[in-house]
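Only one protein chain is missing from this complex, and each of the others stays in its spot.
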Amino acid sequence: MRYIPHTPADVERALAKIGAPSIDALFADLPEALRDPGIDLPQGMDEASLLEHLQELAAKNVASGPNFLGGGARRHFTPSVTAHLAMQSEFVTAYTPYQPEVAQGLLQATFEYQTIMAELTGLPVSNASMYDGASTVAEAVLLTIRQTGRDRVLVSRGVHPETRAVIATYLTALDAELEIVDLDPHTTRTPDVGDDVACFVAQQPNYLGYLEDMAGLTSAAHAGGALMVAAVDPLSLAVLAAPGEYGADIAAGDGQTLGNPVNFGGPAFGFMVVGESLIRQFPGRLVGETVDVDGKRAFVLTLQAREQHIRRSKAKSNICSNHQLTAVMAAINVSALGPQGLRDLALGSVANAHALAAALVAAGYAPEVGRRYFNEFVLPVKQDPALLRSALAAHGVHAGVAAPAEYGFGHAIVLSATESTRPADIAKLIAALNACGEGPGSAQGQEEAVAHV
Amino acid sequence: MSDARKASPVPLHQQLPLVFERSRPGRRASQPPTPAEFDAAAVLGAENLRKEAPRLPEVSELDLVRHYTQLAHRQMSIDANIYPLGSCTMKYNPKVNEEAAKLFQDLHPYQAPETVQGALELLYNLQHDLGAITGMDAVSLQPAAGAHGELAGILMIRAYHRSRGEGEQRRVVLVPDGAHGTNPATAAMAGYDVVEVPTGPDGEVDLEAFKARLNDRVAAVMLTNPNTLGLFERRILEIKEAAHAVGAQLYYDGANLNAIVGRVRPGDMGFDVVHLNLHKTFTTPHGGGGPGTGPVGVKAHLAKFLPAPIVERRQDGQFFLQSDIPQSIGRMRSFYGNFGNLVRAYTYIRALGLEGLREVSGYAVLNANYLRARFKELGFTVPFDRVNMHEFVAQPPTGLRTLDIAKAQLDYGMHPATVYFPLIVKEALMVEPTETESLEALDNYVDTLAEILERSVSDPDYLAGAPYNTPVRRLDEVRAARQPVLKYDFAGN
Partner (left out) sequence: MKTPEELRYATSHEWVRREDEAVTVGITDFAQDQLGDVVFVELPESGRHVAKGDQVAVVESVKTASDIYAPVTGIITDVNGALETTPELINDQPYAAGWLFRIELENDSELNDLLDADAYQKSASEES
């Protein structure tokens, strides 16, 4: 397949205008010895064969079946209208709105996105999106280091392990120290925040699903003069206190739950929303309102002097493209759901997670439900979570996000529910757990546990 | 003037309300499952609940559809308009890519590996294909955008020097003065001092000035080849020798790979690290500014520093995510990368195959040179006038401003080139037509420019006032920056 429109006559006409004998002659500047190396790639395919190849690959996956996987990505209900509107080719095949007169569509949609994120987080200034949630939280940490001039960073162990790993990567090149604040074991211990601390990062709900005392943690951060970074699931903010309400300085996280497909982990988008005082240190694109020469309302990229294309080595971040389309998709989805629909998704997830926990207890399991949790909680298990996950998959159930050993629950998994979790799904999960030897008193489970210690 | 304008399906001069202004209490466009009744304050704790409800739009489904359809009508795009934005490779994005992506979109990243073998196989194949195309030994698909790949690349170089005990000594990254802004910004973010290398009179890296800046304090040299003037760096092998002689690593910014894909490989030119922009060469959608995807490839000596995880294949043929890379720079993001875009890029590569990819660079370069010849006929100056690669940089005829010409083009339904970049050329227009535009489309683009230039002569005020018929006209950007309004004001004051 090729997407090139040139006829032989076109090629001849173009070469005549250029004054070159052949297309290959245009490449005379390339070092001769290096030209046309043997590149190990297959022959091209026609569309039917190509789709067949991809369908064969897709057939080796199993997406269907009850799904209790969370850990930063969840399959929530998304109305059909969302993808239809987001995937309009004008949005999909445009680029960064450098010419605002002909980019009002995406600029206005982004301005609306910024407003939605400001409303959800209770903080005034949202950028136009970043990459994913983990790298966005890392960028938030860098922001606090620039803003405070301090070089220690406190991060709760309740923050997603992958997010903590990304923060560590982003900090490697700086003379900054990363310190993990332990859980007690469900929620974060209140840290002593010294006057050398740039920020404290906590996640709500935390990685295990439990609700943190964000107001208390924020007070602790502020007592030491540090900035508070709230890593949040934006869907939960339909119900849970907004970061702005408890005084957080920055809200950041992954927007997938607002209506992006799970996509095997990406792309979704990272969001960051901050207080007014942090605007000058803010990374990423910002869309602002203004007027045109006729006085008409219009939208435009603004405060660009912070960015790499102007400030080069002195930019606030090297970020260039963001995750615009997936962010707009979220804005469309939130507008489709409205405040009631978003609340229904959040509360439905809470209700079903609690129904799941109750069913597990009734079946003789011992989920960690002594603390308040949102839509996820820990279930101690007998087998290595990775093996259990595969065993459950063999029974047609997707479950088994690990609660790693660092949390101190031994073998344990995090179970997640959504508004779409049905009683029959819960029954299937419990049956699968039983069949995998996880049921109370199951000898098989005990043996496996011993075998893999 | 343009007939295209009259054909517009909607009266674009109307001011479009914000979705918040369309909102009426009680309307909704979608009905998700209704949750069971329960006391949220009792279950979640009253102290954990939000006090003020977020003010989110309440619209009917048709309102919503009209709103976003009308917004789409106020948006130029490749699918509707020629869009020769230099350095951005705005080529056609095949629709089959979108169908392919849908086949995988419901896979959760934490599913058991047995249930995602097809997805892992695709990633494994793509790691191979990108390695083969770039001439690199190992590839990580994790970075979420080109600049993110740059950061991963420079952090790997940093880790490499540290592993050899030279971390403290090598503090400098050399970057040409014509480089993309992300290069110096990335080097600074990775803790390096940036030293610029001037461009010589032939539009390429000034080799003497380059060598004068090279020493054992240099960690890396970041290059784009062809460079941002659209010229191939002919002394690349000398640059490589010199850089490696002082122990510096050579970094390839893949933004301009479309010029050479299938013909020469960064790895063969001596580059140690490369990042690719899949939304440029490999046709994943630009999406109005992302999501991009920025895989990184490295030579064998850097493979142990790649960001984890990498997809590997067991003896039994099963694919798995290898996270145990002891000297890895760590994670760059959550999960495994922008998988949806990786599917699209893979679909494109397998559609074209090697011969098809080699045609891509051939026709991209043909189109750019054709356009350069036609721009010169109009009186544009090409500061480094020789056979260029996939793009060229021009300056408008004397007395005219690039900005004004660009704004006038908008009235004709044509997207301008990249303007005022690279910074080393005054009044620069950087034009990259890509291989998917036909000669008629290019001729039409040039003829329109000719008409604009003629009008600027007959009506001296015309250019400064353009555009006239776009949804909005020139904006007050100073006001936007001095008094930033970054969200809707619900109070209406």
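Think of it as A and B in the order they're written, each chain with its own count starting at 1.
Going forward, contacts are C-beta pairs under 8 Å (C-beta built on N, C-alpha and C of every residue); 3 or more make two chains touch, one makes a residue touch a chain.
From a predicted model like this one, the values you see are computed outputs, not experimental measurements.
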item: Chains still shown that are in contact with the chain withheld from the display; value: A, B
item: Among B:38, B:320 or B:420, residue touching the chain not depicted; value: B:420
item: Residue touching the undisplayed chain, where the options are A:146, A:222, A:297 or A:311; value: A:311
item: Those residues of chain B which, in the complete complex, touch the missing chain; value: 420, 477-478, 481-482
item: Missing-chain contacts mapped onto chain A; value: 280, 303-305, 310-311, 314
